[in-house]
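Working notes, beginning with the structure itself.
Missing here is one protein chain; the remaining ones are kept as they sit in the complex.
Each chain carries a letter (A, B and C) given by its place in the written order, and its residues are counted from 1.
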Amino acid sequence: MSEKASDEARSDDTSRLETFADGVMAIAITLLILEVRVPHVEGRGLGAALAHQWPSYAGFVVSFLTIGIIWVNHHHMFKLISRSTHAFLMLNVVFLMTICVLPWPTALVADYVRDPDGRTVATAVYGGVMTSIAVMFNVVWRYAGTNHRLLVPGIADEALAKMNRSYLAGPVVYGSSTLIAFAQPYVSLAIFAGLAVYWLLPGTGPRAEVLTRRS
Amino acid sequence: MSEKASDEARSDDTSRLETFADGVMAIAITLLILEVRVPHVEGRGLGAALAHQWPSYAGFVVSFLTIGIIWVNHHHMFKLISRSTHAFLMLNVVFLMTICVLPWPTALVADYVRDPDGRTVATAVYGGVMTSIAVMFNVVWRYAGTNHRLLVPGIADEALAKMNRSYLAGPVVYGSSTLIAFAQPYVSLAIFAGLAVYWLLPGTGPRAEVLTRRS
Amino acid sequence: MSEKASDEARSDDTSRLETFADGVMAIAITLLILEVRVPHVEGRGLGAALAHQWPSYAGFVVSFLTIGIIWVNHHHMFKLISRSTHAFLMLNVVFLMTICVLPWPTALVADYVRDPDGRTVATAVYGGVMTSIAVMFNVVWRYAGTNHRLLVPGIADEALAKMNRSYLAGPVVYGSSTLIAFAQPYVSLAIFAGLAVYWLLPGTGPRAEVLTRRS
Partner (left out) sequence: MSEKASDEARSDDTSRLETFADGVMAIAITLLILEVRVPHVEGRGLGAALAHQWPSYAGFVVSFLTIGIIWVNHHHMFKLISRSTHAFLMLNVVFLMTICVLPWPTALVADYVRDPDGRTVATAVYGGVMTSIAVMFNVVWRYAGTNHRLLVPGIADEALAKMNRSYLAGPVVYGSSTLIAFAQPYVSLAIFAGLAVYWLLPGTGPRAEVLTRRS
């Protein structure tokens, strides 16, 4: 088989990987709603019972937006990646695994956020999962970016260094916020919620810079 | 990187966004069946128990058709959109979030439709989710359409204005029907069901006009 | 917009419809496993408890193979279809709805197959859903095939008539088997299982003929 055919096979890799990753993220994001329960009460108390469940809705929204933002970032990252290797596929599998876990600590926090004893542990677990997602995102990116291993041609070294720095913000911010959970779980949860809303805003995060740089 | 490569990257955006949106809508529509329960009764009473569950089936059908119609409309809308931005991706994430919520109020209505006290609240929540889907659909469309920001070339301004008006029907109709729920929940539910069936019919809604205009 | 661009948009229709249909069928087929329970018994009785659950496994296999066969047939059908209309999309949405229902009667039959009173009703419901899938498959096909409305060019009228006849076997066989359920539910279930295995075999069903005819 010619060198060219082999190159085509490698770029196919990226496309099938993107499809698989999109599929997994689409399912993980949709499964979040299964953790929001229908209360079983007398009809008269339904309004109050629904209001009482607000941590479920807040958890749903924060986790949904977070996975949505990860999807958008993954999306931007893969515009810069044109090849794949066995190790890169496997790193992506581990990255996707950390995302798939998210519905579980979301339900955990919703169930224990009002319990003064359980709140700390639940928040720390939620933060730990968030941090591991951010770490794996960086591992995937660093593997692809180091020495331009899997990148499209034409990306300047300084642009790369800038992206490395900005992606690093994720593990640092989520990791710190997880540590805060042990002292002030509500503050920690507020940071997670704030980050989801902040990154939703236009012009935030690493991708804007990269796109500016490219066009 | 050349201007052309950058343009290609942007049109890739749309295609990966469509795939992700299709994935999320396909999952949300399929999860609806998980809310239809298998009754646990003596075999002799199975027929009656199944018949008693009719609100579950009705809710399943109405919500399924509604998501199906949204998918078809999203599909038509994206034929007119050829570019993407970070803000546009994020607006689509929020739009998809409103759709993903739908299995939950569907189960809520099915459980409380026969309860005179809970019926009003459950219907209002269902209507609220439906309205928020319709609002976000318009937000996504307006962001793309304003000043032809992300549109394919060659769409006349008057065609655009016509589409703006016809898409606006969604929030108005669903919003009004949600208000009606506070006085007459059955009427409100009948309107939601009627809209799902009406838009199923050939030649209804905004898309027919648009396609006529294009060919 | 030129005639050509409009044609491309229409063939895009088919491809996004196929992706959406594949997604829905992939999810419906995978959700079937959620109906197979983990028994909660003393460890000593686990083997017996697992064996006792055989109707769940049988139901899973028969429904999985049935959806798999529908996917393959849908796949073959769409090789002959190159255009789409609003009505065609909507008919496909209704067709997909009948498939999405299947996990529910599968669980119903598994729960009631050993109950002499519930068995008949459960089997009739299962058969009714199977029949409605087969009917909608034919509706989708007839809409596309009548007067070659949405077909690729070059299909002979006699080939079309032959396909019409062979696809019609589905509703007839599933409908009859559903009627048999009222007298002999076990016979009816055996027919559903037998059909799933039969259509799995190479050289059965309508598609073989069509492909022979085309090459």
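Keep in mind that, in the parts below, contacts are C-beta pairs under 8 Å (C-beta built on N, C-alpha and C of every residue); 3 or more make two chains touch, one makes a residue touch a chain.
Just so it is clear, the structure is predicted and the values come from calculations on it, not from any experiment.
Peer 1: Need the list of shown chains touched by the one chain that isn't shown.
Peer 2: A, C
Peer 1: Which one touches the absent chain: C:Gly23, C:Gly127, C:Pro171 or C:Pro185?
Peer 2: Among C:Gly23, C:Gly127, C:Pro171 or C:Pro185, only C:Gly23 touches the chain that is not shown.
Peer 1: For the chain that's not shown, point to the residue among A:Val61, A:Val101, A:Val152 or A:Val173 touching it.
Peer 2: In the complete complex, the chain left out is touched by residue A:Val101.
Peer 1: Identify the residue among A:Ala51, A:Ala87, A:Val187 or A:Leu201 that touches the chain left out of the display.
Peer 2: A:Ala87
Peer 1: On chain C, what residues meet the omitted chain?
Peer 2: Interface residues of chain C facing the absent chain: 18-19, 22-23, 25-27, 29-34, 36, 38, 40-44, 46-47, 50, 60-61, 64-65, 68-69, 71-72, 75, 79, 152, 154, 200, 202-203, 207-208, 211, 214-215.
Peer 1: At which residues does chain A meet the chain that is not included here?
Peer 2: 1, 3, 6, 9, 12-13, 16, 19-20, 23-24, 27-28, 31, 34, 85-87, 89-90, 93-94, 96-97, 100-101, 103-104, 107-108, 111-112, 115-119, 121-122, 125
One rule holds in what follows: only the chains that are shown with their structure count from here on.
Peer 1: Which chains, if any, touch chain B and chain C both?
Peer 2: Joint contacts: the list comes back empty.
Peer 1: Look at both sides of the chain A and chain B contact and report whether the same residue positions are involved, with over half shared, or different ones.
Peer 2: Counting shared over all numbers used gives less than one half: different.
Peer 1: What is the distance in Å between the mean C-alpha positions of chain A and chain C?
Peer 2: Distance between chain centres, rounded to whole Å: 36 Å.
Peer 1: Which residues of chain B are in contact with two or more other chains?
Peer 2: Residues 19, 23, 27, 31, 34.
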